[in-house]
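Only a single protein chain was left out; the remaining protein chains are all shown in position.
And then subunit A:
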Amino acid sequence: MRSDLDLELVGLTKRYGDTVAVDGIDHLFHAGRYVCLLGPSGCGKSSTLRMIAGHEAVSDGSILLGGRDVSHLPPARRGTAMMFQNYALFPHLSVRDNVAFSLRMKGVAAPERHARADELLELVDMDGYADRLPAQLSGGQQQRVALARALITKPQVLLLDEPLSALDPFLRIRMRAELKRLQRELGITFLHVTHGQDEALALADEIIVMNEARIEQAGPAREVFDAPRTAFVARFIGAHNVIALPDGPVAIRADAMRLAEPGTARLDGRVTAVEYQGTHVALTAAIANDQEVMALMTDTDFFGAPKEPGEAVGLGWQDGAAHKLHA
């Protein structure tokens, strides 16, 4: 399965003085995948990305791309390109000149680099805006330009630092479809840093959940969602209950919880809140030891036998729905 365009991190470490931002992580990114680095702020995901990009010096370990060690190469010679969180478009240059910037630095003649820039602008549906200044574009348009500018260097890996965080929710959903389409068309690796689990689930072939400078879990999106390995992953990825049972903590998807008569199911609890969410109803119940459990039901299921806050309920699940968690 290994190809010569794989990106591999070996014991990658970043220290700022005494604090360790990235603690010796190892990972192999297969070429041509859409990978999301997911984690709360300060978990080291951005430092990891910036080290891969070459904007942050590696304290220890190495970054291999296509079999060669790129840890100490300048950013432009690594075969990576970075798309910045706030896009970082040059405000004094037109859209075309922004996209053509790297070619200009290489000394490519104006007609040729402009032609290339126009091709890239067409790829991101921004032809027709080539002569504008970045300030004359909307957030979504600026992002497309930033994408075109990153892609003009023909990178093997595109690094995206929270690319959707500056957009409004509606545009965010549209742009993420766009990113996915582009990645499929180009067939290169996209490495996308985000703290939104819905974004990661929607986009990623592979999700890497980071916490406290380490990789907590890595795997295909469905695997991470279906079988979170630790309590942190289960909580962070959302829609899971982490319940301490006598034989250790387990994670159970909220939509796998079944309501039953009190005393007949695995757990007994008391309803604390009912939240109607349109297609679903989220019911929260307090169980023993001050734990809270959420059950997500379809609206038909819930309204077939509605519950009120304060009512006693039984909570159960099918065998196999509970996953044992590691510490």
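The rule is simple: a residue touches a chain if its C-beta (ideal position, glycine included) is under 8 Å from a C-beta of that chain, and two chains touch if they have at least 3 such contacts; residues count from 1.
Here is the rule we go by: contacts and distances are computed from a predicted model.
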Quiz item: The chain that is not shown, which UniProt protein name from "Na+/H+ antiporter subunit C", "TrkA family protein", "PotH_1 protein" or "Hydrogenase maturation factor HypA" does it carry?
Solution: "PotH_1 protein"
Quiz item: From the list A:12, A:25, A:65 or A:82, which touches the chain that is not on show?
Solution: A:82
Quiz item: Of A:28, A:105 or A:273, which sits in contact with the chain we cannot see?
Solution: A:105
Quiz prompt | Contact partner of the left-out chain, one of A:27, A:55, A:180 or A:214 | solution = A:55
Exercise. Please give every residue of subunit A in contact with the chain that is not shown.
Key: 53-55, 74-77, 81-82, 84-86, 88-92, 101-102, 104-106, 149-150, 153
